[in-house]
Every structure is written in C-alpha cells, then in structure tokens.
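A quick write-up on the structure given underneath.
With one protein chain held back, the other chains of the complex are shown just where they sit.
Letters A and B mark the chains in the order given here, with residues in each chain numbered from 1 onward.
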Amino acid sequence: MKKRIISLLACGVIAAGATAGLTGCGEKGITVWAPQVQQTLVKEMIDEFLKENPDFKYSIKLGVCGEDMAYANMSKDVEASADVYGYANDQLMNLKKINAVAKLGESAKAKIIADNDAKSVASCEINGEYYGYPYAADNGYFMYYDSSVVSATEAQTLEGVLSACAKAGKYFLFNQKEAWYVGTFFFGAGGDYTIEWEGTSIKKAGSDFDQKPEGSEYSYGEIGAMAHIDLNANKNFVNADDSVIDQYLSGNMLGACISGTWNAAKLSEKLGDNYAATKLPTFHSSLTDQDYQMKSFAGYKCFGVNPQSKHLAEAHQIAAFLSGKAMQEKRFDALQIGPSNKEVAAMDKVKKNVALAALAAQAPHSKTQESLPSSYWDPMKAFGEGVNGTSPKINKDNYKEYVKTLINDLKTDNT
Amino acid sequence: MAAKKKLRSKKAAERGTNAAIYVVLVVISIIWLFPFFYLVLQSLRGEQGLATMYFWPKQWTFDNYIKLFTDTSIFNFPKWYGITLVISVVVTVVQTAIVLVTSYALSRLRFKMRKPLMNLMLVLGMFPGFMSMTAIYFLLKLVGLTQTFGLVGLVLVYVGSSCMGYYICKGFFDTIPKSLDEAARIDGASRHTVFIKVVLPLSKPIIIYTVLTSFLAPWGEYMFASLMAFGDQDYYNVAVGLKEMLNRETASEYFTRFCAASVIVSVPITVLFFWLQRYYVEGVTGGSVKG
Partner (left out) sequence: MTYPISELEYLKLNGWQKFGYKMTGFFKNLPTAFKNFFTKTIPALAIRFWLMIKGWFMTIGAAAKHGDWKTRMSFVFMGSSQLGRKQIMRGLLYLFFEVVFFAYLIFFGWQYLGLLGTLGTKVSGEYYNPDKDIYEYVQGDNSLLILLYGLLTVFFIVAFVYVWYQNVKTGYAAQQIAEAKQKLPTAKDDVRSLADEQYHRTLLSMPLLGLSIFTIFPIIFMILVAFTNYDDAHLPPANLFTWIGFDNFSTVLGGGISGNAKFGSTFGRILLWTVVWAFFATFSNYILGMIVAIIINKKGIKLKKLWRTILIMTIAVPQFVSLLLMSQMLADHGAINNILKSWGWIDQSIPFLTNGNLAKVTIIVVNIWIGIPYTMLMCTGILMNIPEDLFESARMDGAGPVKAFFKITLPYMLHITAPYLITQFIGNLNNFNVIFLLTGGNPIDPDMATGAGETDLLITWLYKLIMQNQKYGVAAVISIFMFIITAVVSLIVYNRSSAVKNEEDFM
C-alpha cells in the first residue's frame, strides 16, 4: 500500500518531468566557457565576433570554467558541457579519453601550425592530429626578484640570490610542497620523466633519476634531492605558496621568489621600480661541485570544441576566432596573458613585459607539461614535503633511500 | 546562628564556583571568537593579498564590503546571496516538515515495518555519498531538473534524503509522555489531530533545532551546487561563488573581499540563532509536563 503510493507519486514526477523535458527541447545556442577573470573580456570578444559575422544564426552564451578545471567539468556530463571551452594542455589526454574534444579539420590545422609557436601547437597534438586552438603560452614559472636586493648577475645563480638575500635580511621564496615545482632540481640535474602512450592510456612511464651524468658518482635523483635538502637548510629560504608570497610582500621581506605570471601584477605594484624577473637561476650541487640550470614546466592553453556540440562547424568558427591573432593581442592588453601567436609574441609591448620576457628566457630550459598522471604528482609532492620543514623526514643521511622510493613510485608499467 | 553561617559559607562557595565558571566561559569565548575576529580583521584590511606579515591591518576600510555589492562585473555576490537565501528557506521548510513527520511516525505510530525502516535509514547514511552524485545527476537530467531548472533539482537533492536525520527528533518525541496522546485519543481525536494539536505544540525546541540545522546546510554546500550550476554564474550559490574567488588568478586580489563575503554570510545565521534561541530555551523550560 505504502509502496503503491510511492510508485504512484514516482510516476507523477516522471510524467511531469517528461513534459518539462519536451518543452525544454527548444533551440539551444552555443555555450562558451572561459575562466572567471576573463568573463568580461570574453564577453567583449563574443560581441566582436557577432559584429564580424552579422549573419551568425545562433545565440552565444558565456559560462565559467577555469582552464585547469576543464576536465573536471566536462567529465560530469559532456553533452551538457560548453560547445567551446579553454583547457590547459596537460588535460588533453583525459579530455580525449572521454571524447570531449573534437579533432581539427585540415584548414584549421594548417592555420594553427602557421600562426602559433611550435611548442604550443605541439601541446594539443596526439599522434599527428590536433585537438585545440592554442591561445596562451604562459603557464610556467620563473624567478621574480627585487632588483634593489639582488643584482642581475646575482640573479643568475641560486647561491647568488641566497647570499644577496642574506645580506639584505630578506628571503628567497620557493614552493617545495607543490609537485609542479619539485621537479625543477631533478630535471635541472639532467633527469627526465617520460611517458609512453598507447592511445590515451599510459603504457609505460617513469624517470631516469637513477642514471648518472657522465663522470659522476651521483645520480640525477641524488643531485636533485641534495639540492632540495641544501635549499631547505638555508636560513634565507622560505617554503612558500601564494599566501606566503603575499605575506612577505606585505612585510617587505621578499628578495626573490619563484612563481608564474598570475602573480606579476601584484609583484610589480609592490616592488615598483625594483620589480624584475628572469629565468630560473642555476644551482650548485654540493655533491658534484658543479652548476646546473634549474628547469621548469611549460604549459599552454587551448580552446577545445565539444564533439557533442549541436553546431560543430560554428563552434569551430568561434574557437578559431577566440584564439586568433587579434584576440590574443586583446587578451594581452587586458590581462597580460602571454600569447602563443608568433606575431603577437614578437610585438614590442609583449617583449617589454617583464614577466613574459622572463618566461621566454626560461623557455629553452623548460619541459612541456604533458598529461601527467597522479603517479607523477603524488610521489613528487611526497618528496617535496619530505625534504621540507625544521626536522625534515628526508635528510642528508637517508636521502639515497628516499630517492630510490621516489624512482619506484614514479614508475608505471601497464604492459 | 551556626546554620546562618553555614548558609553564608555555602553561598561564598557558590560564588567561587560561579566565578571560576565565568573565567572558563570567557576563555572559551576568546578561543571560539578568535578565528571569527581574524576573519573580520581580514575583511576590513585595505591592503590586498592572501595574508600579511603583521596582525593588525595597516589600512582600515569598508571597501571590501561595499565593492561586494557595487562591483559585480566579475563576481556577482548579491545574486549568489539571493539564490542561496531562497534555496535555504525552501530547504528549511521542506526538510523540517519531513524530519518532523518521519520522527513522529517512527516514535509514536506502531506499524509492521517500523523497526526495519529505522535500521535501514540508519545504515543508508554510511554509504560514501560522493559516489552517488553521478547517478542522481543523470536521474535529475532525465526529468529536466538540471541546467535551466537546476536549482529545483538542487533543492530536491538537499531535501531528498532528509528523513535519514530523524534520530534526534525522534529521541525528543520519545520523551513526550504518551499519556497525553492517549487522553486526546479517548476524546476522539484522530492520530493526525494528536500530531498537530498535541505533540507539535510541545515540540518547539526540536522544531527550532531542526530549522536551524537545515537552514545552515545550503550555505556551505559546494559539491552538488557546483555540479548543478555547471559553469553558469546565474545558478551559483554562495559556496560555489566564493570558491571561484580563490582561484589562482584572483585569490590575492579578492581574498579580503572573500572574507567580507563570509562575514555577511554568517550574519543572518547568527541573528537567526540569537533570535530563535529564545524560543528554543523557552520551549525547553516551558515543557514542564515532561520528565
């Protein structure tokens, strides 16, 4: 009896829903997802697009989704997701895995290759096919410094930076807790992490941190680990996320910090005339007595098109427009977002931008951030946390053990 | 004389205990208020940034509050606030009704499936909830309660399983003497009348407790709200919107405003608690028929 009432009610709900569903099946426009900060900007861009294409048939709606959240949001329901959306290139494999990103046609492919910097184009490529319209090439990190504390020559070496900071009673800030930054010494020493893909799945992945550079008795992993341990022992080093950077800025204690373009505005405002940025410094290994260049990750951002879009061709058209030269320039003007377009990147105003110039200088020493699995992020984060603190778990006596652990944990083998 | 002295010393001891209790309460209050105080401080800070090296702000300002309502081009706080308020009110009404009704049935009525039902509701809550989000989402999508009607769906999700929170309320009903019901039943009242006319008027404290707790939940709920909003700013609740403020690109600039928003969010809830507490305590102390 009770169940009868329940089922009757359930049927009522279903019936009501069915009618609602039918009436909701009206004309669906095109949705574009852009990050929160770019909302007003993209709104203007869309207006411009509609002005240029007066006979465009569909309405365009704007939604919010950070480039870093593209996969998280798309994976909930591809069909209901945006037709055009921005994504950070390290999510490409995951997006492809759920069929949330459409392949580019021949002409579109030719155009992005011709217009954009080679590395950013490569970032949206899988097996010779392209899955995005690159529009930004600034997702990396480099070094900011206070030129009244650290001179341009001192900024070339980590030791120079640290001693300059010590002299001025200021601090060098670097994030040892986020896996994104932890690779810098390992890759700097010469190590690498590689993934062998099979379609969109990882066949094999791992590091060569156990290899030794020629003529050295220490491996890449050990050199990198010791650099971390030495840095943590330095009194003028502070393990810093963004909130600590803000703090040291407010206390006027910042000598130099490693961060990305998203912090450029406030650093330039606070440091004023002393605001400067350059590539990452070199570091001196206490094990091998040699200098190595710190390396960084470089990430790119692209517009993707949803394969389940009701208006695929138009979606491609919008994505191409939003990633075009004019829009990249506009994006730089409004928010100093680093362009992937070659011509825009070559503009004087872009070259003069301190942060983007530093990013460009770092580019040769950077590793493209591909779709890294959690079996990369987790062990790296664990290592970073392990070397950090007042009494770190990983220290000069046991670091070799933990380098072995790290190498083991990084290894993935699905063959 | 001696008796009087004893009484006086007893009074003195009493006063000593009370003094000690006041000290404890003051210490507790300081500990409990400190984070809130810190939040208010941050919200009045004129300098931007996620944190400062010093404790007291160097510039004091109300701008963070004002801008929340005037500068809505990127973060439309008033809208989130309105949406959350509406959701909260609806959820409160429906959830309170469901909890009361369920608890009453389980406490007062005797029927075959009562014990199994209670057991079932007890254990169902132990299944990790986040696994079921996908299923619920696509069920709602089937009946058109996502996207445009997403907020309706959201309310349904919030109230859908609220009968599982019957324990406390049922415990309360259990303490209301059954003799009252029986008296009314003898007078010819139906079970429905007993519930409405006899039991509910005695249940003020638990009704208010339920109202308070159900009003609260939607303000901090993020997971489902973000799933339902699906990138559409028009459907953000406060939690989703505030979380957006703390993105890498905007965190430094908007942190003080985030704090101001949090203060504003907590104000109505605090007021509600302060106001309803009177009824709550009155309800408890007034229920002298019990025990």
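Keep this in mind: a residue touches a chain if its C-beta (ideal position, glycine included) is under 8 Å from a C-beta of that chain, and two chains touch if they have at least 3 such contacts.
Treat the numbers as computed from the prediction; the structure is a model and nothing was measured.
Considering B:92, B:162 or B:214, the position touching the chain not shown turns out to be B:162 (whole complex). In the full complex, subunit A touches the omitted chain through residues 1-12, 14-15, 18, 75, 78-79, 96-100, 102-108, 201, 238-240, 243-244, 247, 307-308, 312-313, 316, 374-375, 378-379, 381-383, 385-386, 388-390, 393-394, 402, 405-406, 409.
Contact between subunit B and the absent chain runs through residues 14, 17-18, 21-22, 24-25, 28-29, 31-33, 35-36, 38-39, 50-51, 53-55, 98, 101-102, 104-105, 109, 111, 114, 117, 119, 121-132, 134-136, 138-139, 142, 156-157, 159-164, 167-168, 171-172, 174-179, 190-193, 195, 205-206, 209, 212, 216, 219-220, 222, 238-239, 242-243, 246, 262, 265-267, 269-270, 273-274, 277-278, 280-281, 284-285, 287, 290-291.
To be clear about the criterion, only the chains that are shown with their structure count from here on.
The geometric centre of subunit A is 38 Å away from that of subunit B, both derived from CA atoms. The part of subunit A that touches subunit B in the complex is made up of residues 2, 13-14, 16-18, 20-21, 24, 31, 33, 35-37, 39-40, 63-66, 68, 73, 76-77, 80-82, 242-244, 246-251, 253, 262-263, 265-266. Every residue of subunit B that touches subunit A in the complex is listed here, in rising order: 47-54, 73-75, 113, 134, 137-138, 141-149, 227, 230-233, 244, 247-253, 255.
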